[in-house]
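One protein chain is absent from this view; the other protein chains keep their places.
Chain lettering (A and B) follows the sequence in which the chains are written, and residue indices restart at 1 in each chain.
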Amino acid sequence: MAQTHLLGLLSDFGLRDGYVGVMKAVMLSIAPDARLVDISHEIAPQDIEGGAWTLGMAWRSFPVGSVLLCVVDPGVGSARRAVALVAHGRVFVGPDNGLFTYPLDDDGSGEDAAPRCVSLDDPRYHLPTPSATFHGRDIFAPCAAHLASGTPLAELGSVVDPATLVRLPIALRPRREGDVWVARVAHVDHFGNLITNIGAELTRRALAHPLAHISLAQREISARASHFAAGPQGEPLFLQDSSGALAIAVRDGSAAQTLGAQRGDEVMVRGLADAEDAC
Amino acid sequence: MAQTHLLGLLSDFGLRDGYVGVMKAVMLSIAPDARLVDISHEIAPQDIEGGAWTLGMAWRSFPVGSVLLCVVDPGVGSARRAVALVAHGRVFVGPDNGLFTYPLDDDGSGEDAAPRCVSLDDPRYHLPTPSATFHGRDIFAPCAAHLASGTPLAELGSVVDPATLVRLPIALRPRREGDVWVARVAHVDHFGNLITNIGAELTRRALAHPLAHISLAQREISARASHFAAGPQGEPLFLQDSSGALAIAVRDGSAAQTLGAQRGDEVMVRGLADAEDAC
Partner (left out) sequence: MAQTHLLGLLSDFGLRDGYVGVMKAVMLSIAPDARLVDISHEIAPQDIEGGAWTLGMAWRSFPVGSVLLCVVDPGVGSARRAVALVAHGRVFVGPDNGLFTYPLDDDGSGEDAAPRCVSLDDPRYHLPTPSATFHGRDIFAPCAAHLASGTPLAELGSVVDPATLVRLPIALRPRREGDVWVARVAHVDHFGNLITNIGAELTRRALAHPLAHISLAQREISARASHFAAGPQGEPLFLQDSSGALAIAVRDGSAAQTLGAQRGDEVMVRGLADAEDAC
């Protein structure tokens, strides 16, 4: 039996216009057995950072061998490169504009081979006469489908040094200033949860220390919970989100609305040193 | 050839954040041949009643043997049970919070075996180290995928008496008060149609009797039609919806907007007795 690869899709195309369906029709024409899985097509238009975060959250759930097609591409048709990147056993396909910042900066589990990358410049794997405005259909979708069908990476174009790929100039991890950790809201989700760039270990420490608290929007948040329903109604709390990060939430409500917060807002973790002193 | 099971998905996750894609990647890693069908992921956040209604409308269209994964789960991580329920030949997987009220209360077609239920408490069928905030990914999706792959229900956890499952405290059927049937708007759909909890038989009687009329929001509705385009423009009418229920609609418009109505509003069927007297 031929192996069936998962092919994840992420874009800012929305679901109204039919652009996503067109990409899928192109892919299934080339790779009829590929299993397509939508990650999101509701990334805000041209929001590369939002696309990068969402991909960063999702890619680990796709098994090794999956292809992840990502098209948030305001530079379509310009000199920005179109690339396929193998990292952590998955293949990432899309424009070289920072979308792959999170998997590129992930130090991995130690088991990873070095990333490899090509520029998608071999027209044999494109649709004939590609447009200058819809590389999702004309270049990325067919290349992703060929990769999912087993075409080797090196066939698709010339080698690119992964170190030259664009990374977003955003802080992926908090910085320490004395006793304070300065972090940021990395994503506001559909429920209004504020997901920060505070990683699993620091989150566990903050949850464990009674004196630790979070500052956001001139508000101190010291309530914490192991899960949403353990929190008080209507009051912001912090917890460990399913990715391991520290998130700020309101039970049965929206932390974003309650706090007037948005992506990029500064979040500080304070009191950890006091807490440790108190131990 | 191995049998391919349908695996229907319903949640309040929305389509923007990638949470649904993550659940699908998990499921297809376990059950690569499962056919995934989205029912809805746009249930309002934490709206168990909306999720229950939508599942209640949809499940009969899924063939016997299908698995229906339902995650509207404000209590994730709390003591609420995670369950798999076999009823009407389908397997319903999700939190025990009332989502399964409609299939549980359906008297069925007489062909049904008694429902069976287990608590999803065997960690062998979960992802390793489940989070406390995303059981959709860590417990429900893998259990649903194992069920779709043919793992017997009893493997997944300890037996639960289906009679102990949570049912929503909403009226699934109208009550009679003298000559009046008191019903409610059970769902407002995308078109603004108001779908009531008035079942097929009473709906047919109301449509058949010229003196019958519907009261809603201090308005009397006596116009009726067999289908939308048979109605007058702009004026509310009642008809039999595709599930058999009585629905209030406005041709090429929104009854919800025209009438300022919403889910839970009281709807009365009057005039049936007069109509019968007049026969």
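In the analysis below, a residue touches a chain if its C-beta (ideal position, glycine included) is under 8 Å from a C-beta of that chain, and two chains touch if they have at least 3 such contacts.
Source: prediction; values computed, not measured.
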Among B:Thr129, B:Gln218 or B:Ser242, the residue in touch with the chain that has been omitted: B:Ser242
Residue among A:His5, A:Arg90 or A:Arg137 touching the omitted chain: A:Arg137
Residues of chain B (touch criterion as defined above) contacting the omitted chain: 4, 6, 8, 10, 15, 35, 37-43, 54-55, 57-58, 61-63, 66, 187, 189-191, 226-230, 239-242, 247, 251-252
Positions on chain A contacted by the hidden chain, ascending: 13-22, 24-26, 28-29, 32, 45-46, 74-78, 80, 131-134, 137-138
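The working rule: only the chains that are shown with their structure count from here on.
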Chain centre separation (chain A, chain B; CA means) in Å: 32
